[in-house]
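Of the protein chains in this complex, all but one are displayed in their positions.
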Amino acid sequence: MHIGLIGLGKMGFNMRERLRAKGIEVTGFDRSPERTDVPDLEALVASLPSPRIIWVMVPAGEITHAVIEDLSQLLSEDDLVIDGGNSRFTDDQIHATLLAQKGIRFLDCGVSGGVWGLENGYGLMAGGSDEDIELALPIFDALRPEGDRAESFVHVGDVGAGHYAKMVHNGIEYGLMQSYAEGYELLEAKDIVKDVHGTFAAWQKGTVVRSWLLDLVVKALEEDPRLATIAGYVEDSGEGRWTVEEAIANSIPAPAITAALFARFNSRQEDSPSMKMVAALRNQFGGHAVKPAQPKPE
Amino acid sequence: MHIGLIGLGKMGFNMRERLRAKGIEVTGFDRSPERTDVPDLEALVASLPSPRIIWVMVPAGEITHAVIEDLSQLLSEDDLVIDGGNSRFTDDQIHATLLAQKGIRFLDCGVSGGVWGLENGYGLMAGGSDEDIELALPIFDALRPEGDRAESFVHVGDVGAGHYAKMVHNGIEYGLMQSYAEGYELLEAKDIVKDVHGTFAAWQKGTVVRSWLLDLVVKALEEDPRLATIAGYVEDSGEGRWTVEEAIANSIPAPAITAALFARFNSRQEDSPSMKMVAALRNQFGGHAVKPAQPKPE
Amino acid sequence: MHIGLIGLGKMGFNMRERLRAKGIEVTGFDRSPERTDVPDLEALVASLPSPRIIWVMVPAGEITHAVIEDLSQLLSEDDLVIDGGNSRFTDDQIHATLLAQKGIRFLDCGVSGGVWGLENGYGLMAGGSDEDIELALPIFDALRPEGDRAESFVHVGDVGAGHYAKMVHNGIEYGLMQSYAEGYELLEAKDIVKDVHGTFAAWQKGTVVRSWLLDLVVKALEEDPRLATIAGYVEDSGEGRWTVEEAIANSIPAPAITAALFARFNSRQEDSPSMKMVAALRNQFGGHAVKPAQPKPE
Partner (left out) sequence: MHIGLIGLGKMGFNMRERLRAKGIEVTGFDRSPERTDVPDLEALVASLPSPRIIWVMVPAGEITHAVIEDLSQLLSEDDLVIDGGNSRFTDDQIHATLLAQKGIRFLDCGVSGGVWGLENGYGLMAGGSDEDIELALPIFDALRPEGDRAESFVHVGDVGAGHYAKMVHNGIEYGLMQSYAEGYELLEAKDIVKDVHGTFAAWQKGTVVRSWLLDLVVKALEEDPRLATIAGYVEDSGEGRWTVEEAIANSIPAPAITAALFARFNSRQEDSPSMKMVAALRNQFGGHAVKPAQPKPE
């Protein structure tokens, strides 16, 4: 099997390596001349046997949209595009429809595993038709960990379902990380706890909270036992937001995942307008002193 | 009527003034020589007619406890102590029992109104026996706003019930302030909103959200339209915490009040250990860059 | 002044009455033959002097959109449409653009006050051009409470800003109601509190939490002291959701308002799928008994 792979960033680069190691021929395209195998999309398309299979692994939103648009011009009937990025599931039907106008097929596939996926294999959640899934199965099998397919790959449903599942996966991930993080803060704050790293380490086997993320907590604390070099500043990249928006759209209470999202927003605020107002109000009614705002450095 | 008043801080000082203006004779005691009417508790007790009535208006916890302890030594059978501070309701029974050993009577009374109470009158929530309430009624009537007594005074129940009601009152207050504050931040963040102060101002009459706290929001924004001088740093003084603890003790979900409490905790953290951990984890699994911690100024 | 008013439901009906009482001539149209003044939109338009002013007061979303679409066909250059319903602020620019194609002018105006607005007057938040606001000012002045205009009317900004402010107003309203409600549950649960209604009543004057909503709490408890006739089932109508979505879109933590929204979602679930899963997990790891699901009545 010989496929194309567009996007050779942190995820795509590793995936090309894993696919090749598993015997899939991969022609990769990236804007970076050092990473790309071909000079442009035209060359990529020209290099592939028919029906062509192209895995798209670029940032969600406008960039993915532009790539799909380009592919709709370059590909032919019965070719298959797989969007493996973190697209919002609502984009998938738009992309599928665009491609279908030329008879080009489409799958969406959520990919989890981060930088460890190269070695461990990736967890995969796909959406699309049975027929298209069948065609791409050798790729999925190469990307996922060895062993029982059902433990690392799922055909979730029709187009969009794969990214929906990935979105929920990431929402859960937000909640899990926040839970460990709150526990960390509670251990860290208590002086009777003499060994925070050791406590997390001892949870790795036997306890109810053991997990891969827990192993990473232990690893992080091994490298920097009090996280002294890391600021409490956390980005978010879309899927946590979409998860909460879906919760709202479906009238589902999702307080833990939402708490995790809001904690990230909080972490990026230098000074909170809300809390300025609460301080102002306490001053107004109770005469409670306010802390003066720090002048911004010029 | 002639009563004693212990504690002439922000609240007690104003209350002495209001009581006197309403025709109650007040002998005040405070550690500050400039504010006190008598040199010590002994002199305060000696100045009062029997049965003596003493209103205690000092910080909750150890200080209140020490004052009650002293009074239990100095007062006589049938004297009445009223704890008008923000004591935890669970302290009231302890204080009542201590005083009852000498036949001294006890009422607890939550007082709301802040620095505006001098002019507007205070809202009052009392706990204790009918007989003791009856004795103290002229004081309550002097402190509360004029008009219908039921709109500013309540005999909530037996000893402790007054402070329980005050605790809930303050818990609600946390939630109300947080709600307005979140709304403020949403208005402030949106560039199509050209007049944040004007928007709050226009809510004062006619809308569903009109309230005294809203009037104070307007006042705060009049003084400093973007709250530029005030840091988003908010203290908390016990009752919010106790409210959440009572919610837990009674298996009651109280998510809005708890959110308000946690927002205050957040506001006082320079860097969040939890968020350090989330940043560390994202770096571990996804290779996402972390923001380096700022070196502390020496 | 003579204006048209489309939609004579709970809000519109009262507004027609208030406008007429204040000397504004109103021709109302409603699908209900008992309420309408004219048989159809054509007749409404024909009845009005030029430039026509039509206030639209129908449910947000599709119905408002259909009415605006119809008006764009029926009205003429320089006529003015005011959307006073609870439209999402993002709809306003769409409607303004649609009408502008015919030279028809557009204002959006959030209206608060509920069924009490007839008597008390309404709080109003408008978006649009200075010129259009100027034209509509007599209507705003008739609808709002008497007294200082700045306390009940605001020109928030350009088109959309009025509904944005109304959305935030309602988000705050969610948080305020939830806060009082949590406090109610805490008072209700505690047996030392002998008079829950009396406690809320006593907060009406003097306390920090006094508000119009508090007055309504008192009224509700007067009518039904333990709310025995009312199920804990609460609808939501869009603006709470949009407020949280805006919080997310602007990276603003809004935990109290979100808690209020999720509490409503919770209130409408007969059985929670999330909690089924938590129960299932506790059973899996700890052997903790689960409560069997109730068979649905046939």
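Chains here go by letter, A, B and C, matching the order in which they are written, and residues are numbered from 1 within each.
Just so we're on the same page, a contact is a pair of C-beta atoms (placed from the backbone, for glycine too) under 8 Å apart; a residue touches a chain by one contact, two chains touch by 3 or more.
It should be emphasised that the depicted structure is a prediction, and the values quoted were computed from it without experimental measurement.
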**OP:** Based on the whole complex, identify which of C:48, C:74, C:133 or C:189 touches the chain you can't see.
**Re:** C:189
Original post:
Of B:2, B:226 or B:268, which sits in contact with the chain we cannot see?
Top reply: B:268
**OP:** Kindly state which of the options A:178, A:269 or A:283 is in contact with the chain not pictured.
**Re:** A:178
**OP:** With the full complex in mind, choose from A:15, A:247, A:277 or A:290 the residue touching the hidden chain.
**Re:** A:247
Subject >> Hidden partner chain, residues of chain B it touches >> reply: 208, 241, 244-245, 248, 251-255, 258-259, 261-263, 265-266, 268-269, 272, 274, 285
Original post:
For chain A, which residues lie in contact with the unshown chain of the complex?
Top reply: 89, 112-114, 117, 120-125, 127, 144-145, 147-148, 150-158, 160-161, 164-165, 168-169, 171-176, 178-180, 182-183, 185-187, 189-190, 192-195, 198-199, 201-214, 243, 246-247, 250, 252-260, 262-263
Original post:
Where does chain C touch the missing chain, residue by residue?
Top reply: 10, 114-116, 177-178, 180-182, 184-185, 188-189, 213, 216-217, 219-220, 224, 227-235, 255, 260, 263-264, 266-267, 269, 271-288, 290-294
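Following the convention adopted for this analysis, only the chains that are shown with their structure count from here on.
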**OP:** Can you grab the rotation angle between chain B and chain C? Superpose on CA, round to the nearest 5°.
**Re:** 180
Original post:
Which chain wins if you rank chains by how close their C-alpha centre is to the centre of all protein C-alpha atoms?
Top reply: C
**OP:** Mind checking the centre-to-centre distance between chain A and chain B? Centres are C-alpha means, answer in whole Å.
**Re:** 46
**OP:** State, to the nearest whole Å, the distance from the C-alpha centre of chain B to the C-alpha centre of chain C.
**Re:** 32
Original post:
In angstrom, rounded to a whole number, how far apart do the mean CA points of chain A and chain C lie?
Top reply: 37
**OP:** Provide the list of chain B residues touching at least two other chains, using ranges where the numbers run on.
**Re:** 114, 178, 180, 182, 185, 189, 213, 255, 263
